[in-house]
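A single protein chain has been removed from this complex, and every other one stays in its place.
Naming follows writing order (A, B and C), and every chain is counted from residue 1.
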Amino acid sequence: MEETIFACQHEGTPVELELAIPAHLLRDDLPLPNPSELEVLRHYTRLSQKNFSIDTNFYPLGSCTMKYNPRIAHEVATLPGFSRLHPATPAVAAQGLLRSLAELQGWLAELTGMAAVSLSPAAGAQGELAGVAMIRAYHQARGDTQRQRILIPQAAHGTNPASARMAGFAVTELPNLPNGDLDLDALRAALGPEVAGIMLTNPSTLGVFERQIQEVAALVHGAGALLYYDGANLNAILGRVKPGEMGFDVMHLNLHKTFATPHGGGGPGSGAVAAASRLAPYLPVPRVVGEAGSYRWESHAERPESIGQLSAYAGNIGVLLRAHAYVRRLGHTGLQRVSAYAALNANYLMHGLRRQGYTVAFAERRATHEFIISVQDLHKASAVRALDVAKRLLDFGIHAPTIYFPQLVPECLLIEPTETESKASLDRFLEVMAQIRREALEEPERLRNAPHDLPVRRVDETLAARRLQVAE
Amino acid sequence: MEETIFACQHEGTPVELELAIPAHLLRDDLPLPNPSELEVLRHYTRLSQKNFSIDTNFYPLGSCTMKYNPRIAHEVATLPGFSRLHPATPAVAAQGLLRSLAELQGWLAELTGMAAVSLSPAAGAQGELAGVAMIRAYHQARGDTQRQRILIPQAAHGTNPASARMAGFAVTELPNLPNGDLDLDALRAALGPEVAGIMLTNPSTLGVFERQIQEVAALVHGAGALLYYDGANLNAILGRVKPGEMGFDVMHLNLHKTFATPHGGGGPGSGAVAAASRLAPYLPVPRVVGEAGSYRWESHAERPESIGQLSAYAGNIGVLLRAHAYVRRLGHTGLQRVSAYAALNANYLMHGLRRQGYTVAFAERRATHEFIISVQDLHKASAVRALDVAKRLLDFGIHAPTIYFPQLVPECLLIEPTETESKASLDRFLEVMAQIRREALEEPERLRNAPHDLPVRRVDETLAARRLQVAE
Amino acid sequence: MPYIPHDSAETAAMLEAIGVARLEDLFDEIPQALQSDVSALPEGCGEARLRREMEERAAEQAPLRCFAGAGAYAHHIPAIVWEIARRGEFYSAYTPYQAEASQGTLQLLYEFQSFMTRLTGMEISNASLYDGASALAEACLMALRLRPAAREILIPEGLLPHWRRVLDALLPMQGIRLRSLPQDPQSGRLLLPGEDFPEAAALILPQINRFGVLEEVDALAHWAESHNLLRIAVVNPLALALLKAPGDWGEQGADIVVGEGQPLGVPLAAGGPYFGFLTCRRDYVRQLPGRLVAKTVDAAGQVAYCLTLQAREQHIRRAGATSNICTNQGLLVTAATIHLATLGANGLRAAAARAHQQAQRLRALLARLPGVELPHAGPVFNEFVLRLPRPAPSVRDGLLAHGFLAGVPLIELNPADDPHDLLVACTELSEDEDLDGYASALAGVLGEA
Partner (left out) sequence: MPYIPHDSAETAAMLEAIGVARLEDLFDEIPQALQSDVSALPEGCGEARLRREMEERAAEQAPLRCFAGAGAYAHHIPAIVWEIARRGEFYSAYTPYQAEASQGTLQLLYEFQSFMTRLTGMEISNASLYDGASALAEACLMALRLRPAAREILIPEGLLPHWRRVLDALLPMQGIRLRSLPQDPQSGRLLLPGEDFPEAAALILPQINRFGVLEEVDALAHWAESHNLLRIAVVNPLALALLKAPGDWGEQGADIVVGEGQPLGVPLAAGGPYFGFLTCRRDYVRQLPGRLVAKTVDAAGQVAYCLTLQAREQHIRRAGATSNICTNQGLLVTAATIHLATLGANGLRAAAARAHQQAQRLRALLARLPGVELPHAGPVFNEFVLRLPRPAPSVRDGLLAHGFLAGVPLIELNPADDPHDLLVACTELSEDEDLDGYASALAGVLGEA
């Protein structure tokens, strides 16, 4: 069969064009293929089969919350009455949609302990950008214009500093203590009149709950700065702990993680932002406002203090509808179960791996929904790296955990099983990890040459960057 | 992962039952598994990936017309307005459906050159049964009760004799001439007052057009018998030759072949029957009757001469809607192109294989939509069988052609590419067949041990029948 | 050219390779007189146009809440069922004749067989027949092959009339006689026959019967056993989540079990495609119609699956086959298997119990309306007969405007039935608000007259 769709070079039936457009504005040729429908279907169906995915593989990718994406959510979100709505449809003709979004805003506010929610950010990073922009707007509205710096733990996700920079801030990174908690002395030292805020996630990216969070909040607020909460790890505490009650002022949620909307090979996501009341006026536009029977998008004029509009329309509606369906289906009991079983699965794996001899990063702590192991011992013993362990896992049909993140822990793997995996699936992972450990010590080449049984062998990423062949 | 769904033995949440049913009518336990939704999804998604299918493979399975199944047909057939209709919905509330079925009846009548159509048979074999039952009813209505025998060419599909027997007929098989045409002398000899009819397909299962069909029809009709047309091969002559004009009295269509509805791993099909006017009264019930704006199912009382009802409802409506969509989409020009390109692809492959040294069964004849090769020469040279060639093809991602059918030609493969395959796909098949021929002569073990690269190696069918483990 | 990939250069190259000038030349063996055209058919249209036309037709009728049953039921189908079943690898595969290239379908069918044997309490299940009614006809033929001397099948009047008509069409052609056994009009149940039937091969035992009433299957099976008749059970597969499995009926259990598979994840679709299932004792496997999948090993000794006992089938045995069936209802079985797995034991029991409870509730609600009666005293599962003060078809039609398909008038199934009787079914989709809505709409419609 054709290896690429560009090999399907039938002429097809050329089209007669009658255009009322001046010729000099037109193009001469369109160098695209003309495959038949079957060729397209076959090509992309076969490509799809080369992927790992939740639907086919255990996918314990730390920080990414690769849980089951309920298909009923897809079904209801793509009902023609929603999927064919033009974004400029007037509110009278979109009440069913607006009501659902209004409900979702309310539910997210309740879950986060925040005063108000805007659903518009397209992903976590855009939510972060919105949040730090709101912090900027807050200080500026108070005339406190010197606050140009954001504090961020070293272990934080890369989007945190990148978002802070996009909002025009300078970034200072903070260290963590050996027990995984934040170094409060370093925090105290860093706080000052030029600090606008701090971006944290809790549980942190180290897979542990920041126990001093109330102290941290007091310190930060005391210094006139605000707390941003990166909601990517919300699965760990869903329905149990509310960021608003921990002292955070503004946050985003990753609906495509915690609320089980699909990752789609890279996206789309939704990074809804939630804010305490003093930051609510700055939320990005538009939000849904109104009550039963007459919902509408609020106008720009109504929200003069808003940081504005982050994308052309109101956000990733299709993703929001899936998240809405998820909350409606699970209800408060079901949502609380999510964090319970996410924690159960993570702690079970952490204990299992420790028993096998793996080094757990914060072994004396509870795992949250994820935890870190380090294979530095294997690296010393036989030059096997975390990367090799990851690639070898693929041979067993298990997707690799996140590796080399957080960068603090050498040769680390960040493992997040999620609540939707069964005990049987976890037990198989433990078996496979035991075998990989044996192999690492006895036949390290097997790992270094892995994967062996995938559509391709190990991919040469260096050559890729050197050649840079990025289009046909 | 779990190898079978029966391994997912969670207890699940047991249900409290309050039933107004006497206890002695109830069961005690229900020995079924309770998998999670993700376990189900993962298990069956992975199973699906073990299949060859049109969507993933060239599938030149002779007599089966494995062509592309347009997805738009699936989409329209499963619109909730159709898929949620209860079969007992009164006609006033099902006009959109009934109109479509009425159109399809008319289109099929036009395409077959027949007077009337009943859409109810669930597959080709049920259509055949309907057709021979109609022949029986016709003779009986004329008091001609001695006609208890049906003639069928030896090369005919197995359902033909099996259906004749289900309608209570005895069967006599007729030989073919070396050129693929029917042996008219044998036909003459077989005809007589106890013969009710003959079942033919044209092009025949030998992949050639029966050129003497008009003579055959004259002979059969002259003997007071009727002609049944097995429409499974209609793809070869679609929109060009009408069975009704060849002299056939009644026939079925395989909508799941010619009209591109999916085979679904074994079904469903639709074996709509079409009849010339003298047989129309006997068509199975129900049919759609009426005109614009008021269609309805005809009542049983209106059709006293009908052979009756073959299944509980009106047939495989979902399949019929797909066939309707196919005809509507292609129109008469598109349908005629189907047979042209089906013939082009088959003749191209036939010539290509002959050039490689393969023995073509009727080399001096035109291929129709399919043709036969025999590998008896390879069998003699290196004990390689048609089965081995078939299994080796699988290693190249090509589904095996039909083998050992028709049984007349030793070590045969019946090859039907269909019109939806591209020249590139045919050329690759030719390349692979050339390689297989080389292998057959040079390293026959490669073929005899094939397949090598599938989810399983060659399957032990003998053991299967001996052990007969058919449920868990 | 829709669905045909060839461009003109490719077509020309291929014609040249074949050695003909034009596409039409490929048909030069066909007598000229037979070549005609089909320009009376419409011209084709684009996919967008087709979608639009069919969406318009599908939307002509506003959706109805469905209380019709009589063999086909409006059950909930979880979203994943067709999400998986529609995958191209299932949807567009052929019958799994090439086992190595069809392990997906084969293992799934094996699991289907396992589900059905467990559900029915039998040892062997085939991989589907066209529908429940034709499966029953096949079961009768099977019984007569098992009892070659017999000529008759005993058929309770409680069998659905449209199923009975299928038997009437298919069995007499082979010289088989159908003897009807009467129901008791009070209880709605089959009367234990007093006579003997020396020529009969089997008794058909529909549990639930066509009035929705549950039969005393043990007593009936006993009677059949003592008269040396085979027992052919006809069951609703979802009801079997609660009801005694036919394998446990009487002393010896049923011999053959058939049913309509539609309640297991198959859309109503105005009557099809559905699927029939058939399970039986292991001894009878060589008389089984339809396909059968077995677990075996491959050349490397690994577990593998394949079709088995194909010598029963038409493609091998031709006129001597156990049935003429070839194409069956594979895709529906695919959906049903996924459906069974998705609901699981607990989900099936919950759905069945809920359908039953809502039927009980609705029956009580409706029976309170003036002039409305319940003609049958026997216990019901999810369906019951309502005797209306007016002819059922017109009442049913009147309820359409209120958004309800109120049921199936018995007279539309069987002209001899009481024209006032309406067969009403609930499923787990019948919510309380629907029952109340139905009751008040019915009160309104009855009040109008």
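As a convention for this text, contacts are C-beta pairs under 8 Å (C-beta built on N, C-alpha and C of every residue); 3 or more make two chains touch, one makes a residue touch a chain.
All values derive from a computational prediction rather than experimental measurement.
Novice: Of the chains you can see, which ones touch the chain that is left out?
Specialist: Taking every chain of the complex into account, the missing one touches A, B, C.
Novice: Of B:43, B:74 or B:165, which sits in contact with the chain we cannot see?
Specialist: The single option touching the absent chain is B:74.
Novice: Which residue among C:191, C:369, C:411 or C:429 touches the omitted chain?
Specialist: Of all options in C:191, C:369, C:411 or C:429, contact with the hidden chain holds for C:429.
Novice: For a quick check of understanding: of A:175, A:193, A:222 or A:308, which residue touches the chain that isn't displayed?
Specialist: Considering all chains, including the one not shown, the answer is A:308.
Novice: Kindly note down the residues of chain B that lie in touch with the hidden chain.
Specialist: 8, 10-13, 34-39, 41, 45, 70-72, 74-75
Novice: Considering the whole complex, not just the chains shown, which residues of chain C touch the missing one?
Specialist: These residues touch the chain not displayed: 46-49, 51-52, 76, 78-79, 83, 86-88, 428-429, 431.
One rule holds in what follows: only the chains that are shown with their structure count from here on.
Novice: State the chain with the largest centre-to-centre distance from chain A, centres being mean CA positions.
Specialist: Farthest from chain A by mean C-alpha position: B.
Novice: Could you let me know which interface, A-C or B-C, is made of more C-beta pairs in contact?
Specialist: B-C
Novice: Measure off the straight-line distance from the CA centroid of chain B to the CA centroid of chain C, and report it in whole Å.
Specialist: Chain B and chain C have C-alpha centres separated by 21 Å.
Novice: Multi-chain contacts only, two chains or more: what residues does chain B have there?
Specialist: Each of 8, 37, 41, 45, 49, 54-57, 68, 70, 420-422 in chain B touches at least two other chains.
Novice: What positions in chain C touch 2 or more of the other chains?
Specialist: Counting only residues that touch two or more other chains, chain C contributes 1-6, 10, 78, 80, 83, 88-89.
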